[in-house]
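A single protein chain has been omitted; all remaining protein chains appear in their positions.
All chains are identified by letter, namely A and B, in their written order; residue positions are counted from 1 within each chain.
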Amino acid sequence: MPALLVVLLAALAALPYFAPYFYIFVATEILIMGLFAASFNLIFGYTGMLSFGHAAFFGMGAYACALLLLHFEVSLLTAILGAMLASTLLAAAIGFLSVRLGEVYFAMLTLAFGMMVYAVAHQWRSLTNGSDGITGFRLTEFGLGLDLQLFNPAVYYHVVLVVVVLASLVLYLITRSSFGLMLRAISENPERVAFCGVNERRHRLVAFIIAGLFAGLAGALFAPFNRVASPDMVHWTQSAEPVLMTILGGAGYFLGPFFGAAMFVLLETWITSFTEHWMLLLGIALALLVMFFRRGVLGTLLDKVTGR
Amino acid sequence: MSEPILSVKDLRKSFGGVRAVDGVSLDVQPRETVALIGPNGAGKTTFYNMISGRMKPTAGSVRFQDQDITGLPPHTISRLGISRSFQINNVFTELSARQNVEVALTALHRKHFSMFRPASRNRAIQEEADAVLERLGLRHLSDTRAGVLSYGDKRLLEIAIVLATRPSLVLLDEPTAGMTPEETRHVTQLIKSLAASGDYTFLITEHDMHVVFDLADRILVMHRGRRLAEGTPEEIKADPEVRQAYLGEEEVA
Partner (left out) sequence: MQSFIAALLNSLDIAMLLFVIAVGLNIIFGVLNVINFAHGGLYMLGAYFTYMLVGRLGLPFWPALLLAPLAVAAVAVVLERLVLRRVYDRHVTDSLLLTFALLLIIDESVRMIWGSGIHVVRPPDLLRGNVSFLGVNYPVYSLFVILMGAAMLLALWALFTRTRLGRIVRAAAIDRDMAQTVGINVPLVITGVFAFGAWMAAVGGVIAAPMRAIDPGMGDKIIIESFIVVVIGGLGSFPGTLLGALVLGFIHGFGGRYLPEINLVLPYIGMALVLLWRPQGLMGRGAAA
């Protein structure tokens, strides 16, 4: 498995040197969406919390990044850090209100508060420019004194690759840590964990905030790539995407969401070329996966290998 | 007599109009093993739930080591030194046996917010977990996923989790339920040796009267939410009211 990963990473790093422009864009999107889904997997796959409002933090990251670039002309790195801070604060507020009751409440509240962020993005025109979203921001420099031609898609792709790999390493470390073990225990039986002397609600909140932070990072990478931060990035249908990617790839498996994101983006690119009703297929796919293929592609493969 | 480690005063719990526990008091001395018995629906589990923080009492108080713990959340009560097992199997089936114990140990050593160090690198906790499993005769199953353990081994693992939190008061809710006679003997011996070690105080509910009379220093009999009788096993065996209300239904040795 590690050897396979090294080969995969080498191929990804070399991609701009042999693949046409179109695939650089596709690969950039896969990496960003993969990170978005991986952050969702931390709460869903590892902690057992089903959020239908994860796009709130992705969108917050995108808006914060775009606004910082537009009004303060900061470096990309500063904008990304600012976006992560904004998403973290938002996740702390929404999480505090949402983790207090059971999972049915949690699913409901995350969807509702996610749509609150959408309503704000729509209605606070003076800040967010309403339904048109924020455009016209420019990428000047990356920061750290690095001389990078960020407007070159291949260069931006490499930036995304490095950031996503680093962020994934941190996320991976968290899932393997003592904290990660507590999350896995909580996903199965929160009450038993409480009787071991752990405030499980606080753990769920912290996991939720970390997930919000990384979703914000993904959003911050997405805004400059997409050249716009718009309300549809916050809409609940955007929240459906990491849900589907994670289940498609395999919930609770670290690389599952990245697998799922790759399949999702490739399918979306292909299918939207002949129908605009991609969301219908998304819904049908989600229903079929939940009914018949709950462990996802990677999960099923790994189950086969480990003989489970 | 020394100060009681657990002192329950006039505990009550109503659900709607039904009084599940109706004014029960109980003092437990340190290093004592007290059995709580009574027919189904007598209110034993509700009583447990209030002591361990799973339910808030309608009235009454619970003191533990001279501290009022009435209505505190479960994680606080657990940290103060009360640990409980559950009637149904309540282990983490997706984790290995060792990881099950690790969850409790991680909490005990306050490592549960350690995020950037792999759990498997924490040698001290790993070794301690194996030691706890060893004590229960589960060492050879350390790496087995708890979900595939036999029923009896799952119940033992449950006790391992309880002990790993290093409690001074252990609440066991029907520890031998569903076990084979062999496994029951094993668990009874185990509880006896733990009690003899002088580190633990036990409060046990149990349906198997052999186990109860074998283990208990003192017995509290509950019936319809109230205290029916309290005394040594001999006194309880001889109590005519108890015989009529409860023991008459079962074979008594």
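FYI, a residue touches a chain if its C-beta (ideal position, glycine included) is under 8 Å from a C-beta of that chain, and two chains touch if they have at least 3 such contacts.
Being a predicted model, the structure only gives us computed values, none of them experimental.
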### Task
From the touch rule at the top of the page, work out which displayed chains the omitted chain touches.
A
### Query
Of the listed residues A:97, A:169 or A:266, which contacts the missing chain in the full complex?
A:97
### Candidate in contact with the missing chain, chosen from A:40, A:58 or A:113
A:113
## Note on the structure
From A:77, A:286 or A:302, the answer for touching the chain not displayed is A:286
### Task
Quickly run down the residues of subunit A that touch the omitted chain.
48, 50, 52, 97, 100-105, 107-109, 111-113, 115-116, 119-120, 122-123, 236-237, 240, 243, 247, 277, 279-280, 282-284, 286-287, 290-291, 294
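Everything that follows uses one rule, which is that only the chains that are shown with their structure count from here on.
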#### Entry: Contact set on subunit A toward subunit B in their complex
170, 173-174, 176-182, 184-185, 188-189, 191-200, 203, 206
### Message
Looking at the complex, which residues from subunit B come into contact with subunit A?
### Response
52, 54, 73-75, 78-79, 83-84, 86, 90-95, 99, 102-104, 106-108, 111-120, 122, 125, 161, 164-165
